[in-house]
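Only one protein chain is missing; all other protein chains are in place.
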Amino acid sequence: MSLRLFSFAALLICLALYLPVITLLAPFWELELVSSWAMLVKATEFVPALAGTLVSTLGSLIVALGLSYLLMGSLIFTSGYQRFARQLPLLLAVPHLAFAVGIYLLLSPKGWLERILAPLDIGIWVQDSYGLSLAVALGIKESWFLCWMIWAQLQQSTLADQFLVAQTQGYQRAQIIRQILVPQILPKLRWPLLAVAAYSLSSVEMAWVLGPTHPPTLAVLAWSWLLDPMQEQRELGMVMTLFLMLLLLALALLIWQLPILLRAKAPSGRRRLGRLTIGRPARRSLLVLHLILALLILLWSFTHSWFYPALLPGRWSLNAWQSLSFEPLLTTLSLGFTSALVAIVLVLLVLETGIKQTGWILLPLFLPVLPLVVGQYQFILALDMSPSWVAVLLAHLLWVIPYVYLVLKPAYIALPQEQLLTARTLGLNRAELFTRLKLPLLLRPICAAFALGFSVSLAQYLPTIFIGAGRVETLTTETLSRFAGGDKRLLGAQTLALLAVALIAYSLAQRLPQMVYANRRSMH
Amino acid sequence: MLKRPFLPALLLALPFASMTYAQDWSAVESEARGQTVYFNAWGGSDVINSYIEWAAERVAEESGVQVELVKITDAAAVVTRISTEFGAGNTDEGSVDLMWVNGENFRRLKQEGLLAESWAQDLPNSELVDYRLPVTTDFTVPTDGQESPWGGAQLTLIYHPDRLATPPSNAQELLGLAQDQPGMLAYPRVPDFHATSFLKQLLLDLSEEDSALYQPVTDSEFERVTAPLWGYLDQLHPLLWREAQAFPQGIAQMHSLFADGELLTSLSFNPNDAANLVRSGTLPEGVRSFGFQRGMLGNIHFVAIPANSKSKAGAKVFANFLISPEAQLRKADLDIWGDPSVLDPSKVSGPSAAQLIERDPAALPATTPWIAEPHASWVEPLEKAWLARYGAGS
Partner (left out) sequence: MLELFQVEIETPERKLFGPLTFEIDRGEILGLQAASGSGKTALLRWMLGALPEGLRANGELLLNSRELHQLPTEARQVGLLLQQATLFPHLSVAGNLQFAMPVGAERAQKIAQMLEQAGLSGFEQRDPATLSGGQQARVALLRALAAEPRALLLDEPFSSLDPELRAEFRTWVFSQISEREIPALVVSHDREDLQQCHRVLSLDGERVDV
């Protein structure tokens, strides 16, 4: 039983799990294209839904790019920079859905903000028909991801030195960022931006909570059509998923042109004032926003009744917490642990094959979720598998594996080759080298991958509900069904549970390497 | 259809049937023991969920049947799932064993032959059902024993006397109210179940219960009967909440908007809902219910067993428990759920019978006339026409 055998087996398993990706092509030959396309375009909801989708997707890209530009631009290489970098993972660990629910409680009609602003009679609303509130919320949430990606870029290059050199030449922050950093970072940000676009385009859960309702976004519309009892409506849903793919392709083309579209004019030599200091207050207010959202969720979970225009609940109650059941929590934990663990083992073994062409593993990050889930469902049906925990686990892996790979691949490549060589001269064989040297050296990235894998599994909505036939309940599916149920008290309790599990799992995974290597300073 | 006996034959067979009843039923019960029943039900209400969980516990104690509640948001999606399973050749290991259903979804399931046939009348507790209620047809489609009644429902409008002194008594008065106080009325977005029901209520009121509504729909009749409805909605929509550029996502959101004073009325299909919602703190004290003078849309909701269920016996045992006096009494209890019973109080012994028809002051007055559901075939064209007219916003 050699390691080699195992690693090739892992490669085959990964390939098998990725088979549903192929079904993305199915609508090309399964449907009578022309008539379905014509019906799609003729559907009354199509044009306004497309408009809402474009606004929310493009808007979220613009907000995310703009925010990360302002935040990173005014914070990098300052004293606040490291602190912000340390806060980022925590902000990233906040589930999209929990964030959306918080925004909903804050901004829904007669919500908390409207109560505060009551004397001014200003209505600020979620679910606006243009998709603006969805765009802003998605943009804020995704900006942490972009900041994180920018941070990673800055870590591994001479940008810090270039920044200093430009400063000694008399330039101020804003100009240096624009002239020196943006042109170098933006091309490397294209893949992360595509992932953001894919998410914004096909997110059903955030669009459901914050998006336009009349009509909803294309993804939500496609989702409801795919579930429709009428065959022709389902075909329309299939064509719509294909249309989503084409939209994503168009967005990819746009994103690839971004470095050219945003190219700075060559400097005239004039040193402009402009210190780009908005980042600090922006960072603070976004942190405060997150705290307010968490507080609102907390308050609602302990409410009995709370009517407009009261700023605090009128009567308190523990009912919402008492009505929470443990099963979704256990299912979430078991799915998260198992999928993260399986993904780590698979990815490490695949890397161990020594095959260089493994980039395809990242593919699901850049594809809309909806068609992939439909593909998975067709496979599950063909395999005659009943909706179960195992089926949902397999479905989750399609998204957990690429994220785990994203963390482990660079770490695996960066393993110190001299040390590995030394170990081999000491007589370690491949398997021993793997278990006794590589694994311990990779402990930190493995923990990071675990945290990320867990939170990815935790966040899955469509695969869980579709493949699990509603039988497999997780904190995420429960939160969505509480949202549909409309009881903000139950919604609050459920969302807080979701948020707490995400944050606790995250900080545990961060602490683990420190505990294991408490007396190995260089491993921190 | 041909396999089923004629009605007179059925009547003749009745005494004989009830003799073998006990025997057959005990066979069902012993087969059911140890089975797991996946019960797919709308899971948006915690009150209902905890009631179903209670029922599951009771039936596990009593009959050894394991009932798992599968909370769904949309019954149509379950219809799709069952139909897809059949399409993929899964005819005996379906993922759904029992589902909460009525109206359009039942018609579709029945039409496609996706339901277990002729079982509901064999449940021992079906003798207690009040057959004066329309429990043998569902939106005028005969149930043919393919679904078993579970509860009654009547469309109900909710208001607060402090904010609305005299609630409108018909569709025209409702429009007048919207003209007096624009932006304070709403209904959910079609094809939400409650939205469609509200449309039907308006249609019935405006057409004065046109008899064509109780026949299978035809294009010309559809055009004729619904014309006043579109004229009415064209006038109403600009006067609705957010000028009908946005609709509440469901009645849950409507309740919350109503509670916060954003809307003058809310909507429910449970005549006791206002009372329940006040008790749970969702709505403020003092809330009342009203209906139109002509009456309000009423129907029965059912449970059905898909033909590819592998736990049919268990599903029958659970369906039977759901119409037991114990379960129906608890369901009617305002502190539990408050869903009207389908049992005949005269067939239920003891003092508890009175509780079956208890109504809270906040509930819809029991005197509100009951208007039967139009033929199920009207639903789909009604929804389509609505979406074509108003689906794009503006």
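Chains: A and B, in written order; residue numbering restarts at 1 for each.
FYI, a residue touches a chain if its C-beta (ideal position, glycine included) is under 8 Å from a C-beta of that chain, and two chains touch if they have at least 3 such contacts.
All values derive from a computational prediction rather than experimental measurement.
Enquirer: Which chains here touch the chain that is missing from view?
Expert: A
Enquirer: Can you work out which residue in A:169, A:357 or A:425 touches the chain that's missing from view?
Expert: Counting the whole complex, the residue in contact with the absent chain is A:169.
Enquirer: May I ask which residue of A:44, A:87, A:179 or A:233 touches the chain that does not appear here?
Expert: Residue touching the chain left out of view: A:179.
Enquirer: For the chain left out of this view, which of A:2, A:35, A:82 or A:285 touches it?
Expert: For the chain that is not drawn, the touching residue is A:82.
Enquirer: For the chain that got dropped from the picture, name the residues of chain A it touches.
Expert: Spelled out for chain A, the touching residues are 77, 79, 81-82, 158, 161-162, 164-172, 179-180, 183-184, 266-271.
The rule we apply is simple: only the chains that are shown with their structure count from here on.
Enquirer: Distance between chain A and chain B based on Cα centroids, please, to the nearest Å.
Expert: Centre-to-centre distance between chain A and chain B: 38 Å.
Enquirer: Tell me, which parts of chain A touch chain B in their complex?
Expert: Residues 44-45, 47-48, 108-110, 125, 127-129, 208, 212-215, 224, 227-230, 234, 303-305, 307-308, 315, 317, 319, 323, 381-382, 384, 386-387, 469-471, 473, 480-481, 484-490 of chain A touch chain B in their complex.
Enquirer: Note which residues of chain B are touching chain A in the complex, please.
Expert: Touch list, chain B to chain A: 38, 40, 43-46, 50, 68, 70-74, 76-77, 79-81, 83-85, 88, 90, 93, 95-96, 105, 108, 189, 244-253, 255-257, 259-262, 280-282, 284, 380, 387-389, 391-393.
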